[in-house]
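Report on the following structure.
The complex appears here minus one protein chain, its other protein chains still in place.
Going in written order, the chains are labelled A, B and C, and every chain counts its residues from 1.
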Amino acid sequence: MNHFQARTDLALEARESVSDADSSLHGVIVNEEYDEEKDIRVTTVDITTKNGAKAMGKPMGRYVTIETPTLSEEDEDYHREISECIARIIHTIIPGREEMSVLVVGLGNREVTADALGPHVVDNLAINRHMLMEYGKAAYGNKKMHTLSGLETGVMGKTGMEASEIVKGVVSQIKPDIIIAVDALAARNTKRLNRTIQITDTGIMPGSGVGNHRNALTKSNMGIPVIAIGVPTVVDGATIVIDAFERLFEEENKVCNREYMEECRKALPELSNMYVTCKDIDAVIKRVSYTLSEGLNIALSEKS
Amino acid sequence: MNHFQARTDLALEARESVSDADSSLHGVIVNEEYDEEKDIRVTTVDITTKNGAKAMGKPMGRYVTIETPTLSEEDEDYHREISECIARIIHTIIPGREEMSVLVVGLGNREVTADALGPHVVDNLAINRHMLMEYGKAAYGNKKMHTLSGLETGVMGKTGMEASEIVKGVVSQIKPDIIIAVDALAARNTKRLNRTIQITDTGIMPGSGVGNHRNALTKSNMGIPVIAIGVPTVVDGATIVIDAFERLFEEENKVCNREYMEECRKALPELSNMYVTCKDIDAVIKRVSYTLSEGLNIALSEKS
Amino acid sequence: MNHFQARTDLALEARESVSDADSSLHGVIVNEEYDEEKDIRVTTVDITTKNGAKAMGKPMGRYVTIETPTLSEEDEDYHREISECIARIIHTIIPGREEMSVLVVGLGNREVTADALGPHVVDNLAINRHMLMEYGKAAYGNKKMHTLSGLETGVMGKTGMEASEIVKGVVSQIKPDIIIAVDALAARNTKRLNRTIQITDTGIMPGSGVGNHRNALTKSNMGIPVIAIGVPTVVDGATIVIDAFERLFEEENKVCNREYMEECRKALPELSNMYVTCKDIDAVIKRVSYTLSEGLNIALSEKS
Partner (left out) sequence: MNHFQARTDLALEARESVSDADSSLHGVIVNEEYDEEKDIRVTTVDITTKNGAKAMGKPMGRYVTIETPTLSEEDEDYHREISECIARIIHTIIPGREEMSVLVVGLGNREVTADALGPHVVDNLAINRHMLMEYGKAAYGNKKMHTLSGLETGVMGKTGMEASEIVKGVVSQIKPDIIIAVDALAARNTKRLNRTIQITDTGIMPGSGVGNHRNALTKSNMGIPVIAIGVPTVVDGATIVIDAFERLFEEENKVCNREYMEECRKALPELSNMYVTCKDIDAVIKRVSYTLSEGLNIALSEKS
């Protein structure tokens, strides 16, 4: 069947969209692990060839997805088990040097609830660069440690600058070894919202998320590795309609061809500037951002 | 054609949903005025009979709608012309007493951008009750004036109380003559978002908006008249799909029957807890709330 | 020596201000316990007679003070040991009924950092009244439990109402068994700031704190017991000067008489509208409010 590829930031969803006939696809390796006790599924998608990248519509690299239905639910311990899972994955992706200077960039708009994930994650990090600059490692008992700094880039409407311009400038000044960029993502399917975490070593490409605040935070653009961590909190307005159509037609055993869908998209111009999110997004962002912060704090507080 | 009545808080949209055959509908009187120069359309829907209320799915009373395409756009003067239009309409709806005690209630959730309209409107009001209580009218040159107080009810998840319980308690204590409740609304059509203001003397009924924070702020419940002012900032998640289907089928000259639509709704269960809003909703709320505050300040700063 | 009694919300400081000659003071019983391991000092001041109340400038009742130098410092566990200490004290003060309806009131101004303690404490409570109203105790496995609701009163300049009016109204509507009011306090001595917690069964009297937002939240005014929990976060502007003078004169072995001090106060009129706070008050409020919320959650989550 001929699917229309709706917009998604998740490699997992991109993989699903690639047709079954291509399932022996060269250059896309999928590996899945499931922890039954904790109900955490970790899927690793490695895109290893240009053909694979083309088929997936994503750059070459590693995409690790954590799926856990409880992520956005209340938890006394703020889902420490998920934070620890995040930390483990970061350790496998991060280059191996013992003591690194890490700049965590919180992308997104603090004033728009569904887009405020990045800024909230930066709020709760155990930032230490200023202490290490002033007092040295003596302030921390001379143990080996990473240097951690954090940056909220704000939104283009208020800064007049691309997030990438601000990050590039700051990188040129403080010279970190690696960037970790955190952002709210757009999923294709509402079922993935607020229960999926994607960690990738490919950085963040433009044109996704709630706003267009993400212009090429990649190694080729920044000069240092960029790890991106994202959680889908919204679905694109047009995507939700297209997706609903598809499912409906599938149930009706009708064929829904791509041209028809494109027509449909054109018929819904006002949806292109809209997004769909859940009604308790404020509580979701508060909880998920805390779990992510803790994941980063665990990953970076000790030598990797 | 048999339309499915998607959820809307706007009497204007409810009227459109009622079939053409009923256009000579008894008990629903529509009057429209258009100011070409300012591009402001004011539509008054009076529901005068129980039959009219049943057909419309709205309680009997007056619903005045201001439609103006520039409402959410940037404006040096914060759309003073719209504020003045709001003030005029409030003057026609408000009971005639010269000096009243008015309690403005800001409904909604400050932490969810699209739902924060009410709290932001209360932030910018010219509250004077505490001054009048302490210094009397001498503080204002002994001129005739309304007494203005403001209340943000918060959200049930944080208070454990219905907004209506809090308002009823406060009303019993400070005994205002009238309540004006401000809230973000749900529209059926994305084209109405952020450009429509509805002012009604029927109060606010439960089950609408982004959250379910509005339990019967009505005269029969509160014991005093309740004027409600709302601006649609979201569309219900399921509604947007249903609406898109309808338009698509209309274009295709196919019949889209109600049963089919209900099936579709059932097929999209996860949408029932979701809403659609625009990407620059933070800027929209900031601007629109200011225009509404000014409308109330103008309406209430002088004797009506 | 003749001390001038500077303004303080702390019974502990009031006690210190009462002259040594009165140390056999009838009607004021002081009991102190110190946990060396945790470095937590708990002082209980019982004012049992009208004379005692007059001498102390505080109403009759019990004032328990927790002093711990680490309260506002960073702690991985958010000072769980202090939260547990708070819970124990609340259990000794709260009347003995097994299942109560408790309304927690967050006094103060969210927009002024040093005054935002109350609102932040309410933000992090395990509110359950709305769940119990809708689903009953079945939602919680039918175990015995308190019903918890929360209220942020806002500030008079934005509401036009006294906090006490709003609380009284809400109490009349939802009929809780007890009020717990949380507020930022004014200390006399900067050394007490952000390291002292006062818990009292006398409620909160007007005229203290950063703003004047606290008008008589007492049992006689509310009709139900009012427990007040406060942390001193500011010192009154005039008090700090007076206090500095006193200490200076003491060091100089000079007598600093009361009349002189009053003159000094008159000479500093602009200080009456000012307060003193520490530079990292944002981090302090974030941490301390969390420790207080947890104390309340522990105290109220199980049957007392």
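The definition used in the following text is that a contact is a pair of C-beta atoms (placed from the backbone, for glycine too) under 8 Å apart; a residue touches a chain by one contact, two chains touch by 3 or more.
From a predicted model like this one, the values you see are computed outputs, not experimental measurements.
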Visible chains that the absent chain touches, using the contact criterion stated earlier: A, C
Candidate in contact with the missing chain, chosen from A:Pro95, A:Gly136 or A:Gly157: A:Gly157
Touch with the omitted chain, as defined above, among C:Thr8, C:Thr43 or C:Thr113: C:Thr113
Residue of A:Arg88, A:Lys137 or A:Lys168 in touch with the missing chain, whole complex considered: A:Lys168
Interface with the undisplayed chain - residues on chain A: 122-123, 125, 127-131, 147-152, 154, 156-162, 165-166, 168-174
Where the missing chain touches chain C, by residue: 109, 111-113, 157, 190-191, 210-211, 237, 240-241, 244-245, 247-248, 251, 264, 267-268, 270-271, 273-283
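In this section, only the chains that are shown with their structure count from here on.
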Chain contact graph, described as a line, ring, star, complete graph or other shape: line
Mean-CA-position distance for chain B and chain A (Å): 37
Where chain B touches two or more other chains at once, by residue number: 157
